[in-house]
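Every protein chain but one is kept in place in this view of the complex.
Order of writing sets the labels: A and B. Residues in every chain begin at 1.
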Amino acid sequence: MGYLGGFPVTLKKWFEGVNTKNYRGGKGGKSDVKAPKPERLHGRHVLNKYEDGMEKCIGCELCAGVCPANCIYVRGAENSPQDPVSPGERYGFVYEINYLRCIHCDLCVEACPTQAITESKLFEFSFTNRDDAIYTKDELLVDDEGKPKQLPWEDWRDGEDEHTSGWMRATAPGGDASYEGKVGWSGELGYGVREPEIGQSVDLKASLRAKQSRISQDQSSQEETPHG
Amino acid sequence: MGDPYLSDGVDLGDVLLAAGKAVFAFTVLLVAVMLMVWFERKVVSRLQNRIGPNIAGPFGLFQTLADGIKLFFKEDVIPTKADRFVFQLAPYLSLIPAFLTFTIVPLAGDFSPGGSEGRVVIFGRETFMQVADVPVGILLFLAMSSLAVYGVMLAGWASGSKYPLLGSVRASAQAISYEAALGLSLASVLLLSGSLSTNAIVQVQAGEGFLGVVPNWNVIVSGFVPFIVFLIAGTAELNRPPFDFVEAEQEIVGGYHTEYSSIRFSLFFLAEFMNVVTLSAIMVTLFFGGPAGPAFGLLPGWVWGFIWFFSKLIVFLFLFVWFRAALPRLRYDQLMDLGWKVLIPLSLVWLLILAGIRLAQPDENGVSLLQVSDNPTINTAYFLGAALSVFALGALLLMVASKNARDDRLKSMGLKAVAIESAEVN
Partner (left out) sequence: MTIADKNANQVEAVTGVPFTLNGQELVANEGELLIDACDRNDVHIPRFCYHNRMKPVGMCRMCLVEVDTGRGPSLQPSCMLPVTPEMKVETETQVTKDAQDGVLELLLANHPLDCPVCDKGGECPLQDNAYAYGPGESRFVEEKRHFEKPIPISDLVNLDRERCILCDRCTRFASDVAGDSLIHFIDRGSQTQVNTFPDHPFASYFSGNTVQICPVGALTAEPYRFKARPWDLEATESTSTVDSSGARIVLQSSQDKMIRILGLDSDAVNWSWLSDKDRFIYEANNSEDRITQPLSKQGQDSHTKVRLTAAVAQTVEALRNSRSDRIGVIGGARAPLEGQYAWAKLFKAIVGTDNVAAQLGDCLPAPLLLSLPKTTIDTAFAPGSTVVLLGSDLKEDVPTLFLRLRHAVMEDGVKLIELTSRKTSLSELATVSIQLPAGTVGQFTTALLSGTASPLKSVSNKVFKKAAALVRGEAPVSVVLNRPNIAESPRYVADAVGAFRQHLPAAKFLPAVRRGNTIGAVEMGLAPGYLPGGVRLQSNFASAWPSIPEKAGVDTQGILQAAAAGKLETLVLLGADPLDDFPDKALAKKAFENVATVIAVDCFFNESVKQSDIILPVAMLGEVQGSFLNLEGRLSPLLAKVTAPDNAQADWIWAAEIASGLGVNIGFETLEELRSEISATVPAFADIDWSKLHSADDGPVLSSDRTWNLEFSEVASLPADPGYGLRLLVDHKLWDQGTMVANSSSLAGLAEDFYVRISPEDIRNFGLTKSDTVVIEVGSLSAEVAFVADARVPVGTLWAPVHLAGFDIRSFISLDTPVSFVRIMSLESTDG
C-alpha cells in the first residue's frame, strides 16, 4: 500500500476498542480491574507456616546468600525450648526484604530448604518511602489463617495468593525435571499441600493427563481428610 | 470589499466592536487550542487501542488545563549562554502570527444561496463573522506564516545550545522549503477565485456547483492537486508528523524548544496547536468553502454557517491527528527531497495547467483571452498541450541534468555509474 498503508490500519484500531484496563489502584469501584496475570507470576514474597502454625523459616540465610541483588537480610536465633517459633533449633529472628532492590528472580524460593519463602502474584505494592519498602518479617509472614498480610498500600485481589511459586512445583524441589509430578514439599497453613503443577517435561500431553487424573482422584476422594 | 461596518467611517462603536471581535476570536482560538490538544490526545489514543487522558475532568477534558498549570509552576530556566532578550521574545514571535492569521478566517455566516452573503448584524452594525476582512487576506496569511519562521529560528539561536540551534536551522530550512509549494498551490486557488479576500473566496465557493449537486468548492474546481499539495506543505509548515523531525525527541532532544521551560515552553506548545487550528481553518476556507453550505431552517442562517465551518474543521483536525498516528517520520533528506523535488514542480505544473485552462475559458462575452480556435474544448486542449509540453521539456532537461551530475559525482569518487533503478534506495 505504500505510504497510505498506515491509514486503514490505524482507523481499524479505532473500532477494535481499547486494550487499556481500567485499573484504579483498587480505589475505582467495581470497574477497577487488573489485567489477567500469568499463573506463576513472580510478585511479592510471603513467609509461610506449617499447617500447625509453626513458621517454616529456619533462619539459615540461604536465600540471602543466593540473592543476586543483596536484598534479603536474615539473622537466625535459637528457638527457646518452651516456645519454639519453628520446628528445630533455629528460626529466622530478623527477616527483611528490601523491595527497592528485589528483582523477583525467585532464586531465594529455589534455595529455601523448607519452602518457607515463596512469591505470590502481587506486584501492585507501591510504597512512597524507603522505610515502607523494606518489608520486615511481620509484614512478610502469613497471618494466622495462612493468608498474606495486606498492607495499606497494597492492592490485593482474589487469586493472587494462590499458586504461590507454582513454577517450583512444576519441576519439584531443586528444579529437577525427573521429579516432576511428585510431591516433595510440606503443607502450608491455609492451603494444605499444594498440587504439583504441569511442568517442564517435553511430553506436555502426558503431564496434562497426569494432572487430570490427579484432579479426578481428588474429586473422587473428597471425603478423605484434606492434605497435610 | 472590506467589512461593511467600516465602510461608513469609524466611530467609537465600531472600535469597540472590533476590539470585542478580537477578544472573542482570541478566546475562541485559545479554547479551540485547548480542545485541540485534548482532541489530538484522545484520537491518537483511540487509534492506538488505548484510552488517552480520562482522569482530569470528564473524559480528560481538563488535561490540557492541568498540563498548563503544571507548566506554569515549573522553574523558568534561562541558560547562561542564552541571549536573554531574544530568548524571551521568541515564543511570542511564534504565537502572534498564528493569531493574526486567524483573524481573517470567516467563522460563520449565511453564505447559502439567497442568504446574506455572510453578513450578520451585531449591535446594529452589519459585519462579517470574522475579525477582519482585509482585501489582501491571503497575503496576510502568507506573510504571517513567514514570520512564524522567525520565532523558531530565533528561539533556537538564542538558546545558546547546540541542539536547539540544529533544530531551529533545520526547522527554518524546512519551513522556507515548503513555503514555496504552499504559495504555488495557493496561487492555483487564487487563480480560480480571483480575489485575495477570504470573504470573496468563500462567496465564490458558495456558488452553483457542477450539475447543481456537487458544491463549487475549490478543491474540486482546482482539480484536487493543489489541495493535496497545500495539505502536505501545510503539514510541513506546521512541523506536524510526518514532518516533525524538527522536534523529534529521539533525534535532537527537543529541537528548538529544548532549553525552554515553564510558561515559555507552554507558549511554544500553544503556538504550535494554534497554528494547526489556524491552518485547518484556512484550508477549509480556501478549498472547502468555509462556512458555505445550505441552511435548513430551524436555526438562524449564520448558525448554519458556523455548523458547516466547524464540521469541516473537525474533519481536518482529525486528518492531522490521523497523520500523526499513521505515518512514520520522514527523514530530513527525504523531507527536503519531497519539498523541493516533488511538491514545487508539481504545484508549478498544475499552476501552469490551470492557467492554461483559465486562459482558454471564454469570459462573459464568449471570448477567451487567447483565442486559438472557437471551440472552447479545442482551445483548452491546445493550451493544455502547450503547458504540458513546456513541463515535459523542463522535466526532461531536469532529468538529464541530474543524471549527468550523478555520473560526474560517481566518477569523481571512482565508482562506476550504475543504473538508477538498481541503485539502493538512499
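As a working rule, contacts are C-beta pairs under 8 Å (C-beta built on N, C-alpha and C of every residue); 3 or more make two chains touch, one makes a residue touch a chain.
Worth saying up front: this structure is predicted, and the values here are computed from it rather than measured.
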Inset, instruction - Give me the visible chains that the unshown chain touches, in label order. - result: A
Inset, instruction - May I ask which residue of A:Gly5, A:Gly28, A:Gly65 or A:Gly184 touches the chain that does not appear here? - result: A:Gly65
Legend entry - Those residues of subunit A which, in the complete complex, touch the missing chain: 58-62, 64-65, 75-78, 88-90, 93, 113-114
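To be clear about the criterion, only the chains that are shown with their structure count from here on.
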Inset, instruction - Let me have the rounded angstrom distance from the C-alpha centre of subunit A over to the C-alpha centre of subunit B, please. - result: 58
Legend entry - Interface residues, subunit A side, partner subunit B - complex: 3, 6-7, 9-11, 13-14, 16-20
Inset, instruction - Please name which positions on subunit B make contact with subunit A in the complex. - result: 45-51, 322, 325-328
